[in-house]
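As you look at this complex, bear in mind that one protein chain is not there, while each of the others sits in place.
Here is chain A:
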């Protein structure tokens, strides 16, 4: 235990995701020995992110104005809507350059262990968006893990009466990888889940 301000900083850093006590201590002492200008810049970046960044009122992606860049872009189609868990997923899909529709950011996935149900996600907001009838295809791009799969199934059941075209991202073997480098669990399951072409 250190005294006063330095321990306060270590404690705060230690509460960040992925930062253990050792790392928190290392970062704190790095900050202490850094130039005052650099520390000011870091502090101001931390401040500004809370002051300036808001959530888009349409898709709940991060935005610096009422609507995010993607929702404001008139060249994109409203007919395809891609549902993701987090803003970082929007960034990942944007990097592929494959998608010209709009997004809907849920803010997480259904996870009873963490007390997260549909009411804690932007599900009602999604239903409101869909009720306009403009969307023709709904892409469920939640994570390919237990919670993401459950969320996708939940949404698929929920929108079924609307008669939309609902799709789910393909998962399994990484394309472009060599079959021989896939581990036997992944390859074994891909083999079992093979489908006609």
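Rule of thumb we're sticking to: a residue touches a chain if its C-beta (ideal position, glycine included) is under 8 Å from a C-beta of that chain, and two chains touch if they have at least 3 such contacts; residues count from 1.
The rule is simple: contacts and distances are computed from a predicted model.
The chain absent from the displayed complex carries the UniProt protein name "DNA replication and repair protein RecF", chosen from "ABC transporter permease subunit", "3-isopropylmalate dehydratase small subunit", "DNA replication and repair protein RecF" or "GMC family oxidoreductase". Annotation for chain A: contacts to the undisplayed chain at residues 110-113, 115, 117-119, 146-147, 149-150, 153-154, 157, 183-189, 191-192.
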